[in-house]
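All remarks here apply to the structure that follows.
Only a single protein chain was left out; the remaining protein chains are all shown in position.
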Amino acid sequence: MSIRTLLAAASLAALAASAQAEVKVGMITTLSGGGASLGIDTRDGFLLAMQKAGRDDVEVIVEDDQQKPDVAVQIADKMIQSEKVDILTGIVWSNLAMAVVPAATAQGKFYLSTNAAPAQLAGKGCNPNYFAVSYQNDNLHEAAGAYAKSEGFTKPFIMAPNYPAGQDSLNGFKRFYGGELAGEVYTKLGQTDYASEIAQIRASGADSIFFFLPGGMGISFLKQFADSGVDLPVMGPAFSFDQNILQAVGDAALGVKNGSNWSKDLDNEANAAFVSGFEEAYGRLPSLYAAYGYDTANLLLSALDKAEPSDAEAFRAALKEAAFDSVRGEFSFDTNQHPIQDIYIREVIQEGDVFTNKIVATALEDRSSAYVEECSMK
Amino acid sequence: MSREGLVNAALLLALVAVPGWALWADAPFTITLATRAVIFALAAVGLNIALGMGGLVSLGHAVFFGIGGYAMGILASHAQNYTPLMEWPFEIAGTKSMPVIWLVAVLASGLAALLIGLLSLRTSGVYFIMITLAFGQMMYFFAISWPAYGGEDGLSIYVRNGFPGLNTLDPIQFYGLCFGLLCLVLVLHARLMRSPFGLALNAARQVPERVRAVGLDPVRLQLVALVISGAITGLAGALFADLNRFVSPTMLSWQMSGEIMVFVIIGGVARLFGPVAGAGFYVLLEHLLGGVSEYWQIFLGLFLLLVVLFGKGGLVGVLAGRARHD
Partner (left out) sequence: MSPILLAEQVLNGLQSGVMLFLMAAGLTLIFGVMGLINLAHGALYMVGAFAAATVAGLTGSFLLALVAALAAAAAAGALVETLVIRRLYARDHLDQVLATFALILIFSEGTRWVFGSFPLYLDVPDALSGTVTLPGGIAYPLYRLALIVIGIAVALGLWWLNSRTRLGIRIRAGENDREMIAALGVDISKLYTLVFALGAGLAGLAGALVGAIQSVQVGMGEPVLILAFVVIVIGGIGSIRGALIGALLVGLTDTLGGVLLPELFRLFIDPASAATAGSAFASMAIYVLMAAVLVWRPTGLFGGRA
């Protein structure tokens, strides 16, 4: 993190503390360890929106969950029991969300998800106090599946780590692709060498590749794939091609198609203001996570204009309206309180020295989620 | 009373006074923190029996901690969803009763310790450290990739399990339960230390030849110690899962094993109250430093280094002076 970010965050914290706060928001996110860049962007996006709004009646408390579920639970307990927050937000990872969200909503707190939105919470486990502002976990994979179908690929090779999010990813892809596969492989979580998978891809006669390998795994795979001499179209969800890791992948990512519900070149006023504001405040381009953080804060502010969180019914109705200018353009909530939104295909490009994305197609229009029918809220 | 006795009494007093104060001041989160410390202490007392008495440096105690956690998670999730755990040859239903869960956790982790011990105790020294680490990694990867019980997402329990006559959702009552169990296990540990078994185990650590000469099998003694140790850490795991109302493979990770070991070492190896001091101090440090800086783990690391290099005998050792040589 740059010194400027630190200063910005510090001044904001000071600002929040000095004011007479009426609403307390607890942000639990990952600020240390290997996954810190995602949480830092979430926080920075969220705080940027707060700062722009200049509201002094909202206090944001940010704490580091170290990417550990038990620490996240402990922080949630602290925020609820001793800080008496009204709203929780900020968790990046699905396993941490599953540890915190059911208990928090059961205690009557609101939870607004800036990223993780596992299937359980979108279907049977949906809750009137839980809103996913980002997406439903399967969405970006579904977009890649729809794109594979529309491009006329007939033998994609698909790959993800062997854990629930990985299994959801491949299922999401297959849901919208629906055709034959050249191969389906589950890798080890945290795996760093993909020589053996690349050999399988080469031997499988695949005509394209879809993969979901978040964080360092994706960087490793792309570098090794680019150097393997296998030349096939590559697709994936946006996570492995986002602003916070593209620079580390370099040339190897150029031309990759990825499913995303946000891109920095999305043409709307809110997005232009967000991208330039973020660059100005922090000296770097925003990522997907920053965009979700920013949208979540704006949704929250729009609801606070209409109702107090203490009046749960009214506040919930105000959230549900989604009366804010999303950086993603058109945005509304379905009955399970997950977004209905367009999902795009982006291509990785180079702008000067910087690697980034541009939108090349719309894969799914007004996409909701696969689990909406299982949710009892109507 | 000896100096160590005074230190121990002070620690016990703190475990009563701090939650008592929190109750009076209406600071429920302090009680939650204290509960966390007590549960970690319980896990570390388990390790201390293997490590301090038996000289078995296990870097795989997260296995037992995790098995205890999953015993709670699996039983309670079946009870929560009204699905039987097993239908054949006879039906077993899940349960939300703490005593039953504890029993299962103790038995399952004790059994795991027996199996791991049978294989691992063929080795010694560094090899023992590493083979216990290997078993830990095995369980960890299995838990992550096995989809039946949530894989990496883990299992969430919506309501804390029940104990007859208590409201376990009330922080102070749950704390009381955990504290009671810790006291019970400490008494057990103290009696073990003075029992013929404890003396023989101590001798097996220092001069195995002599133990063999009087007709005892040092490996068998160590195996028994490891089983007791694993069972206690497993019980702590079940409580930890209940505290968080959640269990996941992180409880099985090697970092968890490392942390349990850290509790024992900063508190004082082979000291009865070492794990209590260590776990309490660690939770306090984590809580205080976490608020100071994003890079707080640097300071934690520096502190640990100082303890190892200059604080011989851990916190209890520093406060109480040298241990009796027995």
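To keep things simple, chains are lettered A and B as they appear, and every chain counts its residues starting from 1.
Everything below uses one rule, namely that contacts are C-beta pairs under 8 Å (C-beta built on N, C-alpha and C of every residue); 3 or more make two chains touch, one makes a residue touch a chain.
As the structure is a computational prediction, the values presented were derived from the model and not from experiment.
Asks: Looking beyond the chains shown, say which of A:219, A:343 or A:363 touches the absent one.
Replies: Within the whole complex, the residue contacting the unshown chain is A:219.
Asks: Looking beyond the chains shown, say which of B:92, B:107, B:183 or B:308 touches the absent one.
Replies: Checking the options B:92, B:107, B:183 or B:308, the one contacting the hidden chain is B:308.
Asks: Thinking of the whole complex, not just what is shown, which of A:53, A:248 or A:272 touches the missing chain?
Replies: The single option touching the absent chain is A:248.
Asks: Pick out the residues on chain A that sit against the missing chain.
Replies: Its contact residues with the unshown chain are 1-2, 32-34, 36-37, 40, 162, 167, 184-190, 192-193, 195-196, 199-200, 202-203, 215-217, 219-220, 223-224, 227-229, 244-245, 247-252.
Asks: Contacts of chain B with the missing chain: which residues?
Replies: These residues of chain B touch the chain that is not shown: 51, 57, 59, 119-120, 122-131, 133-135, 137-138, 141-142, 144-147, 254, 258, 261-262, 265, 269, 295-298, 300-305, 307-309.
As a convention for this text, only the chains that are shown with their structure count from here on.
Asks: Can you give the whole-Å distance between the Cα centres of chain A and chain B?
Replies: That pair's centroid distance is 36 Å.
Asks: Show which residues of chain A lie in contact with chain B when the two form their complex.
Replies: It is residues 1, 31-32, 63-64, 68-70, 73-74, 77-78, 81-82, 94-95, 98-99, 102-103, 106, 118, 120, 162-165, 167, 186, 188-189 of chain A that touch chain B.
Asks: Could you pull out which chain B residues touch chain A in their complex?
Replies: Per the stated touch rule, the residues are 27-30, 32-33, 36, 141, 144-145, 147, 150-154, 156, 158-159, 171, 240, 244-246, 248, 250-251, 290, 294-297.
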